[in-house]
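All protein chains of the complex are present and in place, except for one that has been dropped.
Note that the chains are named A and B in the order they appear, and that numbering of residues resets to 1 at the start of each chain.
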Amino acid sequence: MALKAITANRLRDGTVVFLGANSTWVEQLADAALFEGAEADAPLAAAKAQAEGEQFGVDVYAFDVTVADGEILPVKARERIRALGPSVRTDLGKQAAA
Amino acid sequence: MNHIAPGAQAGVYRYDEIDRQFVAERVEQFRAQVARRLSGELTEEEFKPLRLMNGLYLQLHAYMLRIAVPYGVMTSKQLRKLAEIGRKYDKGYGHFTTRQNLQFNWIKLEETPEILNELAEVDMHALQTSGNCVRNVTTDQFVGAARDEIVDGRVYAEILRQWTTLHPEFTYLPRKFKIAIMGAESDRAALRTHDVGVLAKRNEAGEPGFTFYVGGGLGRSPFVGKLIREWVAEEDFVAYLEAVLRVYNQYGRRDNIYKARIKILVHELGQEKFTAEVEEEFARLRGPKYRLDPELVAEIRKRFGAPAFETLPTVSDSFEKAKAQNAAFARWVGVNVAEHKAPGYAIATISLKPAGGIPGDATSEQMELVADLAERYSFGEIRVSHAQNLVLAHVRQDDLFTVWQALEANGLGTPNAGLIGDIIACPGLDYCALANARSIPLAQDISARFADPVRQQAIGELGIKISGCINACGHHHVGHIGILGVDKKGEEFYQITVGGDPTLTTAIGDILGPAITADETVDAIEAIVEVYLATRSDGERFLDTLKRIGHGPFKERVYAAH
Partner (left out) sequence: MPLIKDGRIVEDGWTTVADGEAVPADRPAIISFERWQAERDGFAGRNAALGVRVKSGTLAPAIAADLDRFALIAVEFPKFRDGRGFSTARELRERYGYRGEIRAVGHVIPDQYRFLVRTGFTSVEAPECTNEASWAHALTEITVAFQPSLDETQPVSLLRRRYGA
């Protein structure tokens, strides 16, 4: 069963956010809540309703991750780049702050 | 000295009070739209087309703002403002695009109205740089300066800019609509890859008129624009385009986003039927209401200041001497400098493609340097080319050495315009929400592999174009060598095409073979170049060799190891 995290872009500034514990949004993937496969469906629906209803976020969706040595790693390149920043400018984005 | 007075802006359309009021109103309109979105009055579905029509996308990391550089021409003051916005609201750099615009990658929605407000201070905006409307019209980056120019396309491009601005009928088209216009012998605007490509020319009486190519486009289904009318008189210019757009708005497909471009309509109706529809509409529309009055054309032409060229000798001694004494300068001149129509002047291309660099990116400091140079040496005017470079269009030959030294000292003196290192690349998966694979790292690896300027020059004219997905923003279909990024089970792969041609002899490249990894792609380019160098006859361009010997030898070498 694939592990999933839930993400969105914050409406007011476009920043990539992840659904963390207690249904709050966090900016680092490391703080994201993880769900086992279909267990993501209910929180995803709730997060969508909340993000859209409160004009908080757009493009809310779940994506696949794995965990290795306690670190959350997105499966797809696209999500890796969203979680870190552009691979060609490692001085920018979340990877720079980390 | 040709140092120009502050505020002078040769070759750039001068706004008047009405233009300014319009842009200011558009800023306020968007400010209200943002507020309505943040309050929930507008849904995201409703807001998205509105923000897109103000150039605002949502990309992977943040919003991206695409600022219009109308037909790729701007003033030094405008470029300075872009540099300032880059520093203040972004991360100190911007990205010049194949549509002659500038993109910032780290924009906040809530700050956008203020950014637009700042742009309006210098008569700039982000209008219709996205959305299913008529986009920023593109043209030849050497417009008004090239020796082979027959008609100055800027005036007509500006007429189109005005006519398409908030066009009440054509702002919710089936899909985006891109127009390019060119008025010189060589096609530097890739006319036939556009929804509408307009070739401006003159009849025997010297009157301007236009040849229309319609239905070109890259993307998922690439098509070469078809000639639908050989001659449209100046007074009918707008009426004819209105007819083309009305046929498209009514009959273009709206059931499938991938089939919504005009190229599909032209293809499905057939060139003949499509042309007949347009002609019928045109016959009706033609008349006083849509007549482009020569006085209006003259009025708009007047708003473009003409550079006050000095009378100079055709040959500059100091320039010839500098070339003789400095091989690097001579190489840069040989590659990046083009002939100017005025004696003693030259057109200098500033490459934004340093070996290993990000194609089209410029820092705020670099923008400011170019603005300074433009002000001092090129009548305060800068162009953006569709190859993602900048151009100083009117430099005295006497000044070229000084200009080059300044460029060289700031990483802007790469002598590779039109060569293998001058790679067109879309932002790809590093920034773009639509991409399947990264484009930039591959461009960096290839340009680093071919970093040696002597070798680049020896290889000669060879255009590599890279797109990170089938939408083809990197124009890979028309690259002499095209590279398309694809996703294979989450891994990035690249498909190579050869034989594409963006000029009037437009050709879509053919796929060479199965997609390969990024590392393999760099080696494959090397292999293609080796085959070319080994087989070319004297003065033969890559495209000509390819035509003569076919794909076989290239394919064989590239896939030999597989």
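Here is the rule we use: a contact is a pair of C-beta atoms (placed from the backbone, for glycine too) under 8 Å apart; a residue touches a chain by one contact, two chains touch by 3 or more.
Everything numeric in this text was worked out from a predicted model, so none of it was measured.
**Student:** What are the shown chains that the left-out chain touches?
**Tutor:** Contacts of the omitted chain with visible chains: B.
**Student:** Of B:73, B:137 or B:173, which residue touches the hidden chain?
**Tutor:** Answer from the full complex: B:173 touches the omitted chain.
**Student:** Which residue, B:66, B:108, B:135 or B:246, contacts the hidden chain when the whole complex is considered?
**Tutor:** B:246
**Student:** Which is it among B:232, B:292, B:335 or B:496 that touches the chain not included here?
**Tutor:** Candidates B:232, B:292, B:335 or B:496; residue touching the omitted chain: B:292.
**Student:** Which chain B residues would touch the chain omitted from the figure, given the whole complex?
**Tutor:** The list for chain B reads 18-19, 21-22, 25-26, 28-29, 32-33, 36, 41-42, 46, 49-50, 132, 159, 162-173, 238, 246, 249-250, 254, 284, 289-293, 296.
Throughout what follows, only the chains that are shown with their structure count from here on.
**Student:** Rounded to a whole Å, what is the gap between the Cα centroids of chain A and chain B?
**Tutor:** 35
**Student:** Which part of chain A faces chain B closely enough to touch in the complex?
**Tutor:** Per the stated touch rule, the residues are 9, 11-16, 52, 55, 58-59, 75-78, 81-82, 85-89, 92-93.
**Student:** Spell out the part of chain B that touches chain A in their complex, as residue ranges.
**Tutor:** 37-40, 44, 58-63, 91, 106-111, 358, 429-431, 435, 437-438, 440-441, 444, 490-492
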